[in-house]
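Here the structure comes first, spelled out in structure tokens, and everything after it is commentary.
Only one protein chain is missing from this complex, and each of the others stays in its spot.
Residue numbering begins at 1 within each chain, and the chains themselves are lettered A, B and C in the order written.
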């Protein structure tokens, strides 16, 4: 049995932990051979591979990033993408693939599986927006980092009359913002799933100032204000004609500052949230996903994705998982209403 | 409505997060009054209470310990324990109790509930051994701390030929040892649920030395060797007639050192594992447990314990949760066989 | 003996550690009484004080912020500022002051000392820009936080072709940028003391891409490009006529992105750098500053500032310390040339 392993999409702490457990279990328990696919789908399209055996995965458990490299190459956009992938698989005599990736990568996997490629998927994304699984690995690490940052801001909040805005990752879903905001004791949490009202945000901010403690506002990068509240000028392009880099965090701080007439400061964590060593939680989850992915390959149970359900790792059809982005449900968001603005 | 809140048993990061969310939701949403019961059941037995309102819970989310104090007092061992508790509740016009504790505390809560006291339970324990809930808060923090320690030991393991033994908490269950051992990449994990064989452990250790990398052995404080392997002398008492403080970790290191003829060193984390700020995960879980406990009290759904099931907080009868310690299932333990000794 | 203690200026981890050691040594060793001055010089101007004794300083060693509060009030700008301060001191029978603050606060202390007030100074600033002392407390904590952020970015740098810009604190001096940049292995470090050349920065960035590893650029918030490189448009005001919040980090990222035609991302740490618990180093230094400040008061050696010289705490005239901002010397900056762009 020869098994290819690939990682696709953006950085996510825990990728190496999956690779390691897949290879260790496959090689040590079943004597499988492995082929490392370099840079995600690009490696299969262009036939770029690397050696992948037990010595190659030693010591990688705590490392961020991925030893296999990654890319955002989407072979479905190439006319002969699937054919080229099949050729590479055939050239290397690869019997099955373990595909580790987020929504985009797993959507490709779903299509390839439909086209007859033997593969199993492992969901990863710091955004936690893959459906069908309670959590994805990487998410806990990102939330932990963002929460630590919010913790530190409380020191300033205790002694200065400034609104502190923290912009966290989450273009399409607010999982990181919600979890870190709740864990960090934020006074407002703005997520892409629910348009925010600048007047409401400023009311929360003002209410917080009343108890003599500066407000902390956590905003997901994909959060948007109600129609009409973001003025044209903010969407303008910079001196090079590019969309301005500075994001919702800065914009929001400016608006709050203007309306409340109290200083506002911004922290933009950026890629800090997706780097460094995975948390213990993510290593546990990633390791188990890897072990169970080997079981699925062993069982010939292809087209399935590993999923966390409670404390169990289960398998669900890839097609089910990739049909929609998992977003924060309204009722979960409102569960924390009591903390907003108070 | 007047609600009493108490915390019982040993330290556990997240206790204050529960207290805070109970009080904030109860006071802000339903205008309830709260009574802080001091030092767990002892406070009810001896009528020691403290003020508990929204200002009192400000800023406590990230703090370890419990602002209410705790104790291991078991009122069921007093002849008139339940009566005295009822008197205190009546004196303070307390309509319902929120009881936050581990196995022992919740067993008392079960008995009190049977005796007609209106209460809901919230499970806490760093050991994760309360049944009926996927996880308890405090556990993730303990695992995180233990994993960080193991991470640091890998540096030495890379360069010195020494067996490194890490003793972690867990008298009756091996959840911390298993999670931290897996997350930290340990080469042997010994838990109370499965008697270990010293010969097997030494075989794992020797195998690890072969690849020129020192073995890391994680042992729960309650792990025990096969019958006959712990010699009488080790169980002897110290110069004061007390059972010797030094635990399974030291004993194991001495045994491995003697048998493998290579140095062994021990790290005993002790109370370090239950102190300090709760992890983001535990704050999220503790906060939600508190919010849902308020809902349960509001609903008059007494005798129930909050439980995590997947991503949902549910309610289960206290009696179900406390009937047995939740231990690591054999099949979960063996899931990680492939990492032992290699 | 009655001693007043005040803290002035921005947040700085370690303020509470100084307060604690001053009070504990003064009260326990010499039976002094203390008066807590609230909100820095404002407390003396407006006569706002608080109780300050040994119980009041219990447990504050690891806490960020200051239990006394702080402000940026400068009494020298008030016509009768010094007189009002003297009145307050006299009303409270305060024999001597311990003044903990940065450049601004200590400059006021110098003037007050010249006006006959008995006081000693303790230097604090996360920026490390107070003269006469090797280091100020708070600085090590800020450097540690910024370094951890840079560490995390390396994960992304290994796998993505993006320039990563990190903006750190330092309006007038580049100590944090230089220390964190060196400790974090940055490829370019831009400080206020040395105008940077955008062409040079882009050359460094390009050179780094050649070895297939994304460049990390650390920029102090006060760093400025060569004359002519910052275009008018960047200095423009936002939709409210305010100077734009978004700082040098965002600007620099946009410029690099435009010139190198590769994506650039920004992390802006902001107040995260000055919050949270002080590092072990800062607690040690702050504690010793406090103990020695008590010695200085005991000796009647007023008008002096505590200073770290090697491993010794010494006293230097306040006037010497406050006559100029301590900036990064050119020769220290160039010591690290070899790491730039490579």
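Details
Heads up, the rule we're going with is that a residue touches a chain if its C-beta (ideal position, glycine included) is under 8 Å from a C-beta of that chain, and two chains touch if they have at least 3 such contacts.
Because the structure is predicted, anything quoted here is derived from the model rather than measured.
Taking the complete complex into account, the chain left out of view touches B, C. Of the listed residues C:7, C:147 or C:273, the one in contact with the hidden chain in the full complex is C:147. Checked against the full complex, the candidates C:25, C:162, C:265 or C:315 give a single residue touching the omitted chain, namely C:25. The residue from C:48, C:183 or C:198 that touches the chain not shown here is C:183.
Note that of C:18, C:42, C:61 or C:112, the residue touching the chain absent from this view is C:61.
In the full complex, chain B touches the hidden chain at residues 10-11, 13, 64-66, 69-70, 145, 148-149, 151-156, 158-160, 164, 231, 233-234, 238-240, 242, 244-246, 250, 253-254, 257-258, 264-276.
Those residues of chain C that touch the chain absent from the view are 21, 24-25, 28-29, 54, 58-59, 61-62, 134-135, 140, 143-144, 146-148, 151, 154, 158, 179-180, 182-185, 211, 213, 277, 279-281, 283-284, 287-288, 291, 309-311, 335-336, 338-339, 342.
In the analysis below, only the chains that are shown with their structure count from here on.
Contact topology of the protein chains: linear, an open path with no closing contact.
Chain B has its Cα centroid 30 Å from the Cα centroid of chain A. The set of chain B residues touching two or more other chains is empty.
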